[in-house]
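With one protein chain withheld, the remaining protein chains of the complex are depicted in position.
Take a look at subunit A:
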Amino acid sequence: MAEAANQSIKKSGRRFGESCIISWLTVCAAVSVITTAAIIGLLLKESLVFFENVSPADFFFGTSWVPILKPSSYGVLPLVWGTLQVTIGAAIVAIPLGLACAIYLSEYASPKMRAYIKPVLELLAGIPTIVYGYFALTFVTPILRSIFPDVQVFNSLSAAIVVGIMILPMIATLSDNALRAVPESLRQGAYALGATSYEVTTKVVVPAGLSGVMASFLLAISRAIGETMAVTIAAGQTPNLSLSMFESIQTMTAYIVQVSLGDTPAGGIAYQTLFAVGGLLFIITLLINIVSQLVLSKYREVYE
């Protein structure tokens, strides 16, 4: 009897419906895995086609990027340099300012002040990048040009400043979270030894939350590398290995936009550059993200 009852429960429609639903949920969870596989597979496949036509040595170490005009040349270094210029500039702007914001929010601001400032930072972070591009071109660049007359209309300096402003809220909010996770007892211990608030912050709180702070820097840098619209608008479309930040450059992302805006026929070598440059971009950002996760998990100081 008991066994029969068990059987009827197992066979009831409810259980069947339930297993259908669970299969559906599994499929949904698989979508993200499939997306990752698709990105990697696609970039790999098309890049391999590209490297049949262009030798990897020419691509990675060539210093001239002329993909569309003849004679063409596919050295990616100028694009990588453009991206690097903007990213380093942005990091120089955003890291000290973002950390100062985070320290103010977690160590000095009253709860009421925090309640006002945090949403403002979130608003800044939520503004579409195209708006920052507009801001760079119509506000930052004219100011730069009035200070340094030889700044070009499109220049990497203005792009770097604006991308720095863009990633600042990210550093500020993530580092603030990391600093606030440092237990109060550590601060009180330092104060009890007679330290000033400056010493408590720089010698106790920041070192204790360093893994989170470093991870926020890395995430922000990876975001700056992948940033597209602001640099496309502000920094121009000239692949350039110059050291000067006053000149027009082209980043990897800006190149991808340029190719897409033109009517590139599928299958041509210009179309394949899209995947080679995109693949390089993907690998760089992925590596930085993985390192930031490692920093978070390996160097986290755990306090009871």
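Miscellaneous remarks
In the analysis below, a residue touches a chain if its C-beta (ideal position, glycine included) is under 8 Å from a C-beta of that chain, and two chains touch if they have at least 3 such contacts; residues count from 1.
Just so we're on the same page, contacts and distances are computed from a predicted model.
UniProt records the chain missing from this view under the protein name "Phosphate transport system permease protein PstA", selected from "TPP-dependent pyruvate/acetoin dehydrogenase alpha subunit", "Multifunctional fusion protein", "Phosphate transport system permease protein PstA" or "Amino acid ABC transporter ATP-binding protein". Only one of A:44, A:68, A:92 or A:131 touches the absent chain when the whole complex is considered: A:131. Residues of subunit A in touch with the missing chain: 14-15, 17-18, 21-22, 24-26, 28-29, 31-33, 35-36, 38-39, 42-43, 46, 97, 100-101, 103-105, 107-109, 117, 120-121, 123-124, 126-131, 133-135, 137-139, 165, 168-169, 172, 196-199, 201-202, 219, 222-223, 225-229, 233, 253, 256-257, 260-261, 266, 274-275, 278, 281-282, 285-286, 288-290, 293.
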